[in-house]
Structure formats: C-alpha cells, structure tokens
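A single protein chain has been omitted; all remaining protein chains appear in their positions.
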C-alpha cells in the first residue's frame, strides 16, 4: 500500500465528500484520514485533504490519477497528489545565525523530519563547518547590493533540479520577485516577530521599545510582498520587564526554531492548502 | 433546513466515509462539516461527526432516522442524532463559590451558550440571590453525611424530566454511583487541578506544596471513580515563586471558568464522542 | 500597621537600595516586598516598589512622607505613596458589549478586585439593568460626532471627584485629548487585538483576513495616540482554520476579560511604573 495524500479545493456544493470518498473507495484505497473545510457552506470554497493507502498492484498510480482528473474536472477542482514513496528535497538558505539550521539538521537526522537536505547555501561562511559535519554540501554565495542578481543566479543554479522547496532559516537577505518566479517552487521563511507586528529589521528591538508583554515568531510562505506572505505557524512567549533586547532574542530563538519546524512538518505532511493569502493547516 | 449533527462510532473498515456521505447526500442533506477519526486504520475504531442541513420538507426526520438505522446496523455503529431545533436544558449544581456559576449564567444570557438553564441546585444558600436575579429557580438542598441519600433523592426529583444534562460548577460534594445511575444523563464536573495531578481536596494547596510551576483546571465527565472520568478540557497557567495559595486559587478560578465553559460549549455542539475513558473532542 | 506601597524612579547610581531600605528600616516599617529594576546599571534609570507595614502609632503618615521627601530630593526621584486604607474608586465606561463590565462587577463583588465602583457610564442603554442590579449608578451619555464635546463634558462632570481612575471596558468611542487632560487621571483601555497588530476598527476581522494563527487582547493606558499607549497586559490564544470571525470574537472576549482584569489588579496593587511609553509591571 502506498501512502498517498490528495489535496483538493473547489467551489462548494452538495455531495462533494460523497463523490470523492466514493471515488477513493471504488479505487480500493483505504482512507487513513480525511479532513474537509468549507469557508461558507453556501457558495464558498471547499477544501479537502485525503490521506489513504493506495494499492498500486490493483490500481496503478497512472490509472488512479487519470480517473481522478475526470472527477476533478467535473468539480472544477484544483488538486495535487503526493506519494509517500517520493521523499521531498529541502534546500536551506542561512546567514550567520545557525540555531534554526542546526535544529532542522538534527530533526532531519533523527528521522523526525521526513525529508532530504541536499544543499545548504549561505551568504556567510560561518556555518560551513557545522553543515559539512552532517555530510551536506555547503555553498557560499556572497551577496551584496551590486551582486544581488548574480548571487540569485548562482543560487537558482544550485537549487533548481536538486530541491523541491526552499527554507530561509534566518537568511537575512530579501529574495527578489524574479528569484521566486524563476525558482517556481515554495519558499518558507521564518520571521522573528509575531506578524503583522514588527515587520522589517530588528523586530526584537522594536518589540522591546514598544513594550509588548508577549513576543512571537512567524513561519510563512515567501511572496513578493516581504513579510506579507501566507502565515503557516506562529509561536509566542511571555516576556518580563527585566528582559533586555538580548533576552528577547534568546527567547525568540526558541520560538523561531519551533515555528519553523512545525511549519516544515505540516508542509512535508501535505497538511497545508492555500486559500488566497491565508493557509488552511489541517492537524 | 434543520441544523443536524450525527455522531457515529463503529469498527473501522474500508468505505465507511463513502457509505455515510453517500447516504447523507441521497437524503438531500447539505454537509456543513464532517470530521472523522480512526484510532488505527487497521482494525481500530472509527469515529465520525457529521453536521448538515436536513431538508425536512423533502425528508422527514422519522424517515431519515429509519433509513440511517439500517446503515448503522450494517456498520455495527453506535450513533446519536441531534437537531438544532431541540435546545438542551442544563441543570447546575453549585456550593458556595459562584465564579463558574456566574460565568455560565452570563454566557447563557449573552447567547454565547445555546442552552436553557431551568434550575440551579445548591447545598448552600449563598447563590440564591444571584440566581434569582436571572429569573432562574434556585433550590437549596442541604447535604450532610447522614442525609446524602435523602439529598440526592431530592436532587433527582428536581433534575429528572427538567434537564438533559447536569453541570457541577464547583459543587463540592461527591455524587454517589446510584445518583449517577438514576439520573442516567451526562454530568460534567470542573476539578480545580490539572488532573491526574492533585486529586481530592484543596488541590491548589497541594500544588503549592509540591512546588509546581504551572497549575491547571480540568473539566470532565463524572463517573463512579471520582476525578477519574473522561477529560473534556484542560487549561493551565504559569505561577511564580511569589504566588501564595490564594494567588493560585485566584488564577485557578480563571482556568476553571474557561475550561468548564469550553467543555460545555463542545458538549452543546455535539463535538464530543466517548472512546472508553477518553474523549474525542472535534474542533 | 498600615499596608503601604512606595513607588520610586530616579537616575541609577550606587547605594540607592541601601539608602531607601535603611530609611524605611529607621522609620520602623516592616518590608513585605521589595522590587527593583535598573534599565542599565551604568547610567540608566532605577525603579523601585517597596511594600511595607507602616506603624502609624510610632511614625505618623505626615512625618514619614516629609522625611521621605528629603531623601527623594537627594536622589532626584519621582515617587508616589499609596496607603491600603485608601480604597480606590474606579469609573467604568462601556458601550453595548457587556462581557468585560460584567466580569469586573463580579470580580469586585467577590472581593477579588479591591476597589469601589461608584459609577458606570455608557453611550448605550443596554447595560443599565445589569449595572443597577449591582446597586451601582448607571449614566447614559449619548455620543455622536456633533455632540462629542458635550458628551465628554457630561462625562467629566460625572467622573471628576468621584473616581480615581477610569476604565474603558469595551467603550467604542475615541476619547479626546482634552478629555484626558481635563480628567487628569489614569484611563485604562482594553483593545481587542494583540497590539501593535490590528489597530483600529474590527480587529478580529482584520486578524481573520490576515490569517494569523494566534489572536490577542491588550490592556493599555490611554494616551493621545489611539492604540499607542503604554501596554500593561496582553493575553493570546491559538485559533484554527475552522474558526470564523465570530469564533475569534468569542475567543477574544475571554482574552479581553482576563487582560483587563489582570491590568486593573496590577494597577490597584500599585505594581505598575511608567518608563516613558513602556510599563514596568512588578509581579
């Protein structure tokens, strides 16, 4: 049995669940999990995640997809299908701060994150040793205002074909629209504030100056609008009057690691569906 | 369209979701929400909550239930059906501390809790004035060791026929097995600790003495084994070295109110299914 | 022994704690709690809260204050002193939504909040009955764009002399600078978002549209800049993809009640010191 996830979205109407689950049943699949969501039962959109075991001996992948495409057309559905046999490849971009990188490397090595990490790229050299200890290729791609397009070109060269998605694990450079377009795959970023509060630079200092009582970190998809992409996960922690900006940074690192790891795990388990600029994250 | 919730549990096997959603579709119902859970895809139990609009003009309630009973028999399912037109009636038992009572009365009056409160019973007289302000009948049923069975008899007399379930909103007496059996309906309790820690009396003092750093409150169904019933909801809060036992009690009251209100709301929305001594609380 | 709180702030330098605690000791006071905070040990500001029992038989209040004023002058300190015998008077302003009002009335009646509530003012009539049940005078002061100054005049008339501070418990009108100036006392507001996110109107809708995963509520002092005043307390809760704007509002009400109650309790216990636009809230 091949572990399979089918993600669907379409205009809502009566009978979709019946239609889809009947289809899956008739194709001899064994449903493990099924999640649905309607933004509005009358005239809204319908979202579904179906996790099932596909018996490829009886129903080959190609046939299943072809038959499904017919149903999907009927429903006006956008969809994607993900087979457990196809392990995803995650490229990581990082600058100097290595706590998120380190956390991801350990979660991957321990088997908690079911993903390959074929490459780490950095605009600094500090993390080379750590990364190479894990036997992962490390590429130093310096990045200055004048060399942005050159640097991004080099990064695209490295990422395309070798990665299925990329993670900015405290990569402190803004990636350009053209980079996103040319890469053409998902990019997940960790922002060190509770968005939409404290966009931009040095958010812990901003938070300290504003005198908030709780800080946060936000993992989100990267879009053209910096810090405005769809939010995947947020974590928060309480702070005290004694906490300095450095204390906020220290507490924040824990939040960043956890928010990013949770977001990546949801992504790898295909639990995220985009609804315009919002995410539906099934549990 | 009658807002309807169908709760099902049965042995897991292939095709249940298809079977059920097809049934509902053929009976002209419009699914609003559908939640499933399998404890183990291979040979475990299957749980489902289906929320839909039933068009009683086309499919009368009696016909729907009769047809469904046939399917349920096939599946070996236990089930219950709940119509939005039937507003539930909640009896409240309370002792001296009135914070949960008060909270529930306000949530009910404001429309947040969709329930009737036909009666409040207490073994103390302190809450009479508060309750009667709301136009709700208040009954004082004193309770001593020698009069337990007499008191419980009086309470049963008051609760049976007038209530669909009962809530112990800081009712500080243990109710007997025979009371539970004779009442025959669900009883929800709020325990002022993070169960299974600190069962029994004065849990905030126990927590203070043990020196825990986080306290909690637990809403659970009442069963024969005191403080051992299925947990519905828990809330926690961080405490500090300066906090006295009274500070814990004050913080705890906030947790108790919230845990109990959340549990009752889940109950009223028929989002809870019992799986032996555990609850599945759909969101 | 009179329960007394002394709040101090001054430029930081060596020996302040010794100076102050020696002073208190020589005036026969028994320290219950002492909290200090330095923003920066070298050249920053120093903040102190001293809670002690004053033996007025030995050291009358006037003498204590006169002697202290001498020390304070030496230290260049700003200070205030608060005697437990002087119960504060809190005026409440509210619009239609009564959950915070209700929560405060119950906390006050139960003795949890050590405060008098001499008056409730509203620009709507809905809460009259509730307030009068508590034996508290309710004043309806309608408020329209053209009558703002007239309305604020009436409110000042009601608040001045009868209240020591005011609370906007979901009072949905902006109060003017001149109102704040003329009232001349602290005003605490509850804003229904995790400030600085989602200032302005309908923050739960804004939060839903932005797709955040956590919502919050913020209690803050009211200043000329709307939603920019010093933050006293914030509370947050996790939300899910199924949560509608109304679910956010419901969850938010719990946060608003708790953030406001915590802020008021800190205020009544004189645990808040202002440091420019930030608050130090001793625990």
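Should a chain be cited, it is by its letter among A, B and C, assigned in written order, with residues numbered from 1 in that chain.
Basically, a contact is a pair of C-beta atoms (placed from the backbone, for glycine too) under 8 Å apart; a residue touches a chain by one contact, two chains touch by 3 or more.
The model shown is predicted, which means the values in this text are computed figures rather than measured ones.
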| item | value |
| --- | --- |
| Displayed chains contacted by the hidden chain, counting the whole assembly | A, B, C |
| Touching the absent chain when the full complex is considered, from B:52, B:179 or B:194 | B:194 |
| Touch residues of chain A, complete complex, unshown partner | 33, 98-99, 102, 106, 110, 112, 133, 240, 242, 250, 253-254, 258, 283 |
| Touch list for chain C against the chain that is not drawn | 14-15, 17-18, 21-22, 24-25, 30-36, 38, 41, 53, 238 |
| For chain B, residues in touch with the removed chain | 37, 194-198, 209-214, 216, 230-234, 236, 240-242, 277-283 |
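The criterion applied here is as follows: only the chains that are shown with their structure count from here on.
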| item | value |
| --- | --- |
| Cα-centroid distance, chain B relative to chain C, in whole angstrom | 36 |
| Inter-chain centre distance, chain A versus chain C - centres from mean C-alpha coordinates, in Å | 41 |
| For chain A, residues that touch 2 or more chains besides their own | none |
